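One structure coming up, written as structure tokens, with questions to follow.
All protein chains but one are shown at their positions in the complex.
Then we have chain A:
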Amino acid sequence: MIIVIRTGWATVSASFTHRVLPYDGVDEFLGGALPFLRDGVDAGDRVVAVTGVGREELLRDALGPAAAGVEFADAATWYAHPTRTLADCLGDADNTAWQGRRLRVLGDPVWASRPPLEVIEWQRVEAIVNVAFQGTGASLLCPYAASLPAGVVAAARRTHPESLRGVRAVANPGYMDPWAYSALCDGEPLPPPPGDADALKIDRPDLYWLRAYVSDYARQTRLPEEGVQRLLVAVTEVVTNALRHGEPPIVLRLWTDASGGPALVCEVTDEGRWPSGAAYGLVPPRPAVDGTGGETGAEGGGRFGLWAVRLLCSIVQIRAGDGGTTVRLRLALPAVPAESVNGV
């Protein structure tokens, strides 16, 4: 694998690491996590431990005075949204590297309470990390408990190049190319839309009417007002892409889905095929920190657009094959009616 070293990062080793720490019991957890954190504090790294409250106490006790050099973050907040978390963490890694330091993260995600569709996206993020963090010099260690479902642990060995055994890193023989793994995440065909889904054929390029239609539908659900605006921006982007690059007929469908966390689902299909190697908007665009341009919003409908769509929605599912293209946007609905909606 090629390691890209960019100017401005010269003071930091570009050797980014992303390791899984499989553990069975507290001792194995501490056996891997403690040296990782202590080494970081000793080396002057920016050290972040993302974990639940119980684990935080455990780590603080075990670290002793070194705990002062560790930033603790609550896992439920830190792992709020796959695309956002990836972007924020990458931003931290870039900024830390820019200051001539290394970012070191112990990341203990919350797996148990997540609906299956979300689990797939978090696993995809674990794979994409290997592409996105190249050149940042960051060190990421992800503890996986043996008590997790077997599939989750098995997936971790495919998405992390190395495992930590005690203090020794060993290569994971099952490690997959991140893009191949990501394609695997999209391997399952999407369940067909329900028969009573609202369907609208899009044949005019002016999307004003489409937005009126979508917002009418969305306002009958429990989607908060700011969610409606995010949905409108996302739908506009996806339909604009379909009008530019896809093939008619372009059809929009809307429904609400109670399975796997209640969500408003908005699907856009067209008959077009995406070129092989087309970007799915999975890698966050880098802001122009060094003033040399970088990837800004200027790309509009390109990679930036699809990435931003992922940011605006809870989950984005894309199926681009010989049978046409489907982009499904899911926006989580509050489980109980929102007491107050944002906006005026």
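By our rule, contacts are C-beta pairs under 8 Å (C-beta built on N, C-alpha and C of every residue); 3 or more make two chains touch, one makes a residue touch a chain; residues count from 1.
We adopt the following convention: contacts and distances are computed from a predicted model.
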Can you match the unshown chain of the complex to its UniProt protein name from these: "STAS domain-containing protein", "Crp/Fnr family transcriptional regulator", "Strictosidine synthase" or "ABC transporter ATP-binding protein"? "STAS domain-containing protein"
For the full complex, which residue in A:18, A:160, A:211 or A:330 touches the chain that was left out? A:211
Check the options A:144, A:217, A:280 or A:304 and report the residue that touches the missing chain. A:304
Positions on chain A contacted by the hidden chain, ascending: 84, 87, 91, 205-208, 211, 225-226, 228-230, 232-233, 236-237, 240, 285, 287-288, 296-301, 304-305, 308-309, 311-312, 342-344
